[in-house]
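Structure, as structure tokens:
The complex appears here without one of its protein chains, the remainder shown in place.
For chain A:
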Amino acid sequence: MRADATQTAPPSGRLQPGPRPAMRLGERVRAATGHHLRVYRRTWRGSVISRFLSPLFFLAAMGLGLGALVDAGSGGVGQQSYLQFVVPGIVAYQAALLGFGDATYPVLGYIKWNRMYAATLATPLGVTDILLGHLSVLAANLAVATAIFVGVSALFGAFASWWVLLAVPVGLLTGLAFAVPTFAISATIETDNVFGILYRFVLTPVLLFSGTFFPLEQLPGWLRPMAWLTPLGHGVVLTRDAALGRWPGPVALVHLLVIVVVIAVGWVLAHRQLTRRLLS
């Protein structure tokens, strides 16, 4: 084979009259991902700066401010300094918040405002391809954001163990457990007012009562189950154990399972709502 022949990709055969070669799943998802990467290329600089700044703000406020108070008053939480207690929780918290945010306005925009998803469905791509394409870019964004948060916090001694690296996949999954169901909601609603309501009345209590900022034991017994109703409580526990390098036993698998089930149910709902909305 000649060298130049190997460098030139063969024609796709998809510009010819008559039947055209079908696209494989991988090709379709890459094409859908390509769209989101194009959009991301215009905005990534701003978001990367905020990814580095946000852990710094939290470390300053929680570690130096609140942490000094807690450590002076009660000698930390359990055996740990407050900084080491709280930062793993915040890692999971910011992943949840980012997952929620990325599945609100951007998704509603493609469905309702610029209607690119309707335009996408006029091509060989389907609802599954749209979901996989969008969510894989969203997931990459979550993984990068969580890795930066963990990396910056590590420089300030926020973690006791190298096992904290596991916080990156846990953060990714926690973020998806918020993003995928939110995608289903965005595929259902007509106006963006709903996002404000969700943030105030669902996200905020979830974030406050998931054991992020204080141990659950501080809460009265009847309030504690709140933490286990949402994926964040499970993500916080897993991240905290990882940061300590502690294997909590098989219960870790239960936490993981809850998160995965929420993602799976969200997927089914998102697929159904997007189909109803755009292919009716």
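Definition applied: a contact is a pair of C-beta atoms (placed from the backbone, for glycine too) under 8 Å apart; a residue touches a chain by one contact, two chains touch by 3 or more; residues count from 1.
Rule of thumb we're sticking to: contacts and distances are computed from a predicted model.
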{"item": "Options \"Potassium-transporting ATPase KdpC subunit\", \"Response regulator transcription factor\", \"histidine kinase\" or \"ABC transporter ATP-binding protein\": UniProt name of the undisplayed chain", "value": "\"ABC transporter ATP-binding protein\""}
{"item": "Contacting the left-out chain in the complete assembly, out of A:Met62, A:Leu98, A:Leu125 or A:Leu138", "value": "A:Leu125"}
{"item": "Option touching the unshown chain, where A:Pro17, A:Gly221 or A:Pro250 are the choices", "value": "A:Pro17"}
{"item": "Residues belonging to chain A that touch the chain removed from view", "value": "8-12, 14-23, 27-28, 30-32, 34-35, 38-39, 42, 114-116, 118-126, 278-280"}
